[in-house]
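Dumping the structure here so I can ask a few things about it.
Complex shown without one protein chain; remaining protein chains in place.
Right, chain A next:
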Amino acid sequence: MLGRTLQEVSAALKQGQITPVELCQKCLSLIKKTKFLNAYITISEEVALKQAEESEKRYKKGHSLGALDGIPVAVKDNFSTSGIETTCASNMLKGYVPPYNATVVQRLLDQGAVLMGKTNLDEFAMGSGSTDGVFGPVKNPWSYSKQYREKRKQKPHGENEDSNWLITGGSSGGSAAAVSAFTCFAALGSDTGGSTRNPAAHCGIVGFKPSYGLVSRHGLIPLVNSMDVPGILTRCVDDAATVLGVLAGHDPKDSTTIQDPGKPFMLSSLTDVSKLCIGIPKEYLVPELSSEVRSFWSKAANLFESEGAKVIEVSLPHTSYSIVCYHVLCTSEVASNMARFDGLEYGHRCDIDVSTEAMYAATRREGFNDVVRGRILAGNFFLLKENYANYFIKAQKVRRLIANDFVNVFNSGVDVLLTPTTLSEAVPYLEFIKEDNRTRSAQDDIFTQAVNMAGLPARQPEQPGRQVVEHVVETVPGDVKNAQKQ
C-alpha cells in the first residue's frame, strides 16, 4: 500500500480498501523503522492521527474533500506550521513554534492531508547535500538498496556497513528521503537554486519547481525572496500535478503571487509528443558531467525523438555565468533576510545583556552555523557601497541576460528544454564533505539555478532504478496561463 502513488492510494481510500487511520499508522510505523535515515526532524504523531480520524469520519459520510483527503504528507522544516516546532535545522530556531500555517501547508490541510512531520534540511536551506543542518545529515534511502550494496560489494555484516551511505542531495533532502522511503505520498520542499530538484534527482523521485509567482511563499521562511518557490516532491508526475492543483493560485498574503485567474491544473494524458519541440542546450554539456548522466540525457533525447518529437540543439549563451550570478544575488538577499534573527521576538537568544548590538552579535554567532554566517558576510560584502554597483547591480544585469536567453529560446519555437539536473549520481557522504558547502553548492547547483533566476517551472521526473537524469520541462517563461494549458 505504501509503495503506491498518491492517486492510487486515494482511490483505495475512497473504495474503503484501507482507512485513513490505518494508512497513517502504517506510515508512522515505517517512519520509526527508517529513523536511521534522519529524514524527519519532528514527527507530528498526535496531530497526524487526529487528522486521520477526521478524514475517516468524512469518508464514512461520503464527504471526502478530494484527492488529498487522508493522504500522509510531509513538510520541509522551513515552512511555518502552527503549533508544530519549525527549526530550519538551525540552533537559531530550535524550540520556535509558529503561531500560523504557511499558506501551502494550510492548503494541504484544507484538503484533508495528514501531516506526518517536518523534514530535515541543510540549515536555512543553504546547501546541496542536506548534510549541514544541526540535526545531522539525511541519508539517501538508496544507500540501502540491493543495487548499491552489490555495487559496493559489501559484506553482509562488515564493519563499514553504514559508512558508505549516500547523500540525498539538498537542501530538501529530508522531504526527498521521506517520499522515496515510502513514509509519505508527497512532501513539500523549497527551491531557490535547485533545492527540490537536486534531492529528487538523487533519491529517484519527482521534484517539481513551479513558476515563480504561481505558489504562495507566505510562511516559507525566506532565503532569496526573488527566487524562492515551494517545491513538490512525489513519486510520480501525476501526483505532482495533483498537489500543484491544490497549492497553486493567488494568495492575498503574498503579493508576489500573480492574480491571473487559473484553470485547475490537469495533466493531459499526453502520449503524442509529435508536436513538441525539445531543446537541448549545448552549454550544459560540461566536462564535469559524469558519463552516466550524459548517457541518460542522450537516452531521454532519443526516446523523445523516436516518439516523433523534434529534438534540436539550442544555445543559452550566458550559462557559464549563471552560477556566479546566482551566488552574488543569493548571498546578498540572504544577508538581508537573515537580519531578522536577532533573538528579540523569537528564536535563540544569548545571555549577554550589555547592549542590543552585543546581544544580537552573540545570539547570531551561537545560532547560525558557518555556512549561514559565511553567506551573510559575503552578501554584506557585495552590498557595501563601494561594491554595490560592481557586484550586486552587475549580477542583476547578468540575471536579465540569463532570463533573456531562455526567452529567446522559447520564442524560437522550442516548447521544452531537456537538461541534466545534477553532474553525477548521489555521492557517498564521506566524499561529499571533502569540499566545503560553498564549493559544493557552486558545483551542484550548476544546472538548476538558472531556472530560478528566470522564474521558470522545472521538473525532475522519477526514474526507475537509481536515477541520475532529469528533464527540465519548461513552458514559456513567466506565462502561467500557458503553463496551465499544457
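Note that a contact is a pair of C-beta atoms (placed from the backbone, for glycine too) under 8 Å apart; a residue touches a chain by one contact, two chains touch by 3 or more; residues count from 1.
Throughout what follows, contacts and distances are computed from a predicted model.
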Chain left out of the displayed complex - its UniProt protein name, from "glutathione-disulfide reductase", "Proteasome subunit beta", "GPI-anchor transamidase component GPAA1" or "Glutamyl-tRNA(Gln) amidotransferase subunit C, mitochondrial": "Glutamyl-tRNA(Gln) amidotransferase subunit C, mitochondrial"
Touch with the omitted chain, as defined above, among A:Leu68, A:Val206, A:Ile278 or A:Cys325: A:Cys325
Selected residue (touches chain absent from view) among A:Glu46, A:Glu288 or A:Glu345: A:Glu345
Chain A, residues in touch with the chain not shown (by the definition above): 96-97, 99, 212-213, 226, 252, 255-256, 258-259, 318, 321, 324-325, 327-328, 331, 335, 342-347, 349, 352-362, 364-365, 368, 370, 373-374, 376-378, 380-382, 384, 390-391, 393-401, 403, 436, 438-439, 442, 453-455, 477-478
